[in-house]
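One protein chain is absent from this view; the other protein chains keep their places.
For reference, chains read A and B in written order, and residue numbers begin at 1 within each chain.
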Amino acid sequence: MHPTVTTRTRASGITAVVAVLLIIAAIALPTVADRGVIKDLFFILTMLTLAQYWNLLAGYGGLVSVGQQAFVGLGAYGLFGAAIAWGMDPVLALPLGGVFALIIAIPTAFFAFRLAGAYFAIGTWVVAEVVRLSVAQWKAVGGGTGTSLPRGVQTDMTGTALVESLFGIRSAAAQDVVAFWLALALAVLTIGGIYLMLRSKAGLALAAVRDNAEAARSVGVNAVRMKWVVYLAAAFGTGLTGALIYLQKGRISPDAAFSVTDWTAYVVFIVVIGGIGTIEGPIIGIVVFFVLQTLFADYGSTYLLALGLIGVLVMLFAPRGIWGLISERTGLQFFPIRRTLHVPRGSGRKAGP
Amino acid sequence: MSLDTIVQGILLGGLYTLFAAGLSLVFGIMRLVNLAHGDLIVMGAYLILLLVGALGLNPFLAALIAAPLMFALGWALQRLVLNRVLGPDILPPLLVTFGLSIVVQNGLLMGFTADSQRISAGALETASVDLGPVTLGIMPLLTFGSAIAVILVLNWIFYRTALGRAFRATSDDPVTASLMGIRPKAIFAQATGLAMVIVTIAALYLGMRANFDPTIGPARLIYAFEAVIIGGLGSLWGTLAGGIIIGVAQTLGAAVNPEWQILAGHIAFLAVLLVRPRGLFPRAFD
Partner (left out) sequence: MTLLQTRGLTARYGDFQALFGVDIALEKGECVAIIGANGAGKTTLMRSISGVLSNAPDQIVFDGQPIGALPADAVMARGIAMVPEGRRLFPSLTVEENLLIGAHGRKVAGPWTLAAIYGLFPILKERRSNPGTALSGGQQQMVAIGRALMSNPRVILCDELSLGLAPVVIRDIYAALPRIREGGASVIIVEQDIGQALKVADRVYCMMEGRVTLSGRPADLTRDAIHDAYFGALA
């Protein structure tokens, strides 16, 4: 018998079962929950998805971007553009938003990758600013003041009719339910996809590049290509999520869609508090963030200042976040990606590290 | 595209150079990019405003008093916070300074509200000198002159003093520098303190030149950063060149269409990045 490499742990097996149960429960939720809860969950799921993509980029890919808001906005504007120019059903236009963000991401990557480290970070911010300023010149989608989704297009979205009859609710509430289900699907696909990728050879290569690009290159990993793949994947995913977020809002403007605070500061906070470089981290982070947001967002600047301060303190004293603390104490991994070598007994060789 | 536009752009470049010089200094010595840099400039402007209001001083004197206060602040920031996160991993310093940026912005919002402010400079604001083909504002001239002076002084410090030797040695090799009796953490604190003095000067001219409010910090950071990249890491005169290029690009863009001013600057930056990723005057090694 050969030695095998596995990533499964007992906790992960339980997690898989629990996750499936939670997803089933979530799908059924609109039958009992009121509209406010659905909207809150939509917010949680979409922010979680954004956080997972930022985490993929920075935590696993080592590419710290403070410009992901560019792709949130691009995805959203792609959706609005398709809906306004072609009267396209927004639900069907969602992938277009992602694709639009992806297409623009290619030249931006070209520029951004000419910079390294901290300067790459600011470079992504410059790119986001250029995108924002350029989109603000796009008169067809309202220029600097923004625009709304055409009324008919919104109310006739795929699925709303079904939901309206299923639950006996009005169009606006039905739109929220449809958006919620889409957000759920996106979150599940994102987390599942990232988890599977990290468990694959590509994920191992990514970790190698992040830890030591030179060494990774020396064993044949194409570091440059990995960075491109991760950057573009994150751009597409972020764009898709942005499109969905603004599909639900129904109204867009450049300052909102490209907001650093909403789409980068909060996202970074979620990942940092929860635990960067882990899949579990952003899940904890969004819960903490949602509680804080619900309780204190009314305090405006004081609240934001506190968030910033908490973020700084966490980075200083608990850089691996809440999940890092838990994981260190208990060794728990719900989404294990660390590979362990199992050497069958009696094979005559010394056990590995 | 008149001579006047270009000259205005060059003078504007002086302001951007002042924004950038502190950033360049700190990155050169400790490879740290402080994402709160722009917000600290704005904070300096508010500090000067406070001193002017409280003590009835003219802005230049207020800046003179603010400078050592800002030095101490930078020194403490480095000592207590940033020295803890410096290391091979770039993530912690980025995230800490990003958090800091949010703290400073919102702290200023809480303390001073979102109202636009301006540091009054009296007659100086509109004074100008007529040089025939162009008329130059005294304020932009002073700004540009200050930028040149700052760079001259920084170069003097770096290349003619023991402190400057220590800065350069620590930048090259902190471990071997410690074998020479240098304490890198102390050097870093002094460097950040010095950078804050330059920030104070930048804040003075920022505040006198136009209205400011707590949220304009990130845009200043971006201009500063662009100037440093265009100039090339490690070159102070390069930073001046970078500042001028951004300034001229912006004024030329504004002359075509006022809405295009900022975008024009970004495009100039991207263009340089495309053909000269290491900048115009990069250090030979890094």
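Please note the rule applied: a residue touches a chain if its C-beta (ideal position, glycine included) is under 8 Å from a C-beta of that chain, and two chains touch if they have at least 3 such contacts.
These numbers come from a predicted model, not from an experiment.
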{"item": "Missing chain: touched chains present in the view", "value": "B"}
{"item": "Given B:3, B:54, B:131 or B:175, the one touching the chain that is not displayed", "value": "B:175"}
{"item": "Residue, one of B:118, B:165 or B:278, that touches the chain absent here", "value": "B:165"}
{"item": "Sites on chain B contacted by the missing partner chain, in the whole complex", "value": "162, 165-166, 168-169, 171-173, 175-183, 285"}
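FYI, only the chains that are shown with their structure count from here on.
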{"item": "Averaged-CA centre spacing for the pair chain B and chain A, given as whole angstrom", "value": "34"}
{"item": "Residues of chain A defined as touching chain B within the complex", "value": "58, 64, 66, 111, 114-115, 117-119, 121-123, 125-126, 129-130, 133-134, 137, 260, 265, 268, 272, 276, 300-302, 304-305, 307-309, 311-312, 315-316, 319"}
{"item": "Chain B residues within the chain A interface of the complex", "value": "27, 31-33, 35, 81, 84-85, 90-96, 98-103, 105-107, 109-110, 218-219, 221-222, 225-226, 229, 259, 262-263, 266-267, 269-270, 273-274, 277"}
